[in-house]
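Take a look at chain A:
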Amino acid sequence: MLKNRFSTALFMNPDSRSSLASAGLAGAFVGSLMMMLIVMFLAVPIGVASAIYLEEFAPKNKLTDLIEVNINNLAAVPSIVFGLLGASVFILWFKMPLSAPIVGGLVLTLMTLPTVIIATRSTLKAIPPSIRSAALGIGASKVQSVFHHVLPLAIPGILTGSILGIAQALGETAPLLLIGMTSFVASVPATPFDQSTALPVQIYLWQGNELRNFFEARTSAAIIVLLALMISLNAVAIWLRRHFETRW
Partner candidate 1 sequence: MNTRMIDGHTSQAYNAEMNEIVNDVLAMGEKVNDQLEKALIAFIQADQALAQQVIEADKSVNDMELSIDDKCVQILVKRQPAASDLRAVIAVIKTIKDLERIGDQAKRIARMAGNSSAQVLVPKAFSEFEVMGSRVKQMLQGAMNAFRQMDADAALQVALLDKQIDNDYEGILRQNMTYMLEDPRNITRLVEMTWVGRAIERIGDHARNVCEHTIYFVKGRDVRHVDDDQLEAVVRNR
Partner candidate 2 sequence: MSARNVKVFYGEAEAIHGVNMDLYENEVVAFIGPSGCGKSTFLRCFNRMNDTIDIARVTGEILLDGRDIHDKKLDVVQLRAQVGMVFQKPNPFPKSIYENIAYGPRLHGLVDNKTDLDEIVETSLQRAGLWKEVKDRLDAPGTGLSGGQQQRLCIARAIAVSPEVILMDEPCSALDPIATSIIEELIDELKGSFTIAIVTHNMQQAARVSDKTAFFHLGDLVEINETREIFTNPQDSRTEDYITGRFG
């Protein structure tokens, strides 16, 4: 008897070759989640901190100009190049495990950093200079004026930029292929150092599977899950911006 109902198994089971009917997204989902967390905890603080330093404190000279140009260029570098970089640096050099979320997370962090820095800097630039002078005029130090006044106003913009950066990282496939995340993994990773896949990679794998008939519906389901995730992340970004927006 056939029943059309919501497939919780899709989310509970990892990928499988032995029983194709029970193949699920759990492994990929957890892997993606781990990478997202890594990106969030590395790219956002490092990116925001560098942006604040560059925008507010760094002296304006040739070196900072060079850094600025390079950051802008990095944001435009194709993601596959980051994959190559990850493969050679993290895997060959640091001997990190193949196809592990930690490596994926680090690669995606590198890729997201420029985006976060650029978004944060442009948000900081948009804060009216009158606010800074007001704070300095009342006797706040440079650091105090940035952290008491400028940064709180910049938070919505920074959050939005960061979330969009993370969402971009979530949907990225190419760099992950190069660090071995294409391998078949039939278990849910317990730590970031275990083997894993990611959502977009899983879609890629299923889509290219020789037993396509079995996976066609699953592929669609996985695509819908990925899209839903992306849409909700973007929605959160918009909501944050609306909610914290301050007028002056």
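The rule we apply is simple: a residue touches a chain if its C-beta (ideal position, glycine included) is under 8 Å from a C-beta of that chain, and two chains touch if they have at least 3 such contacts; residues count from 1.
Picked so that all candidates are chains of the complex that A comes from, given by their letters.
Just so you know, these numbers come straight off a predicted model, no measurement behind them.
Any copy counted, the candidate of 1 or 2 that touches chain A in this complex is 2. Within the complex formed with candidate 2, the chain A residues making contact are 59-60, 128, 130-142, 144, 148-149, 153, 246-248.
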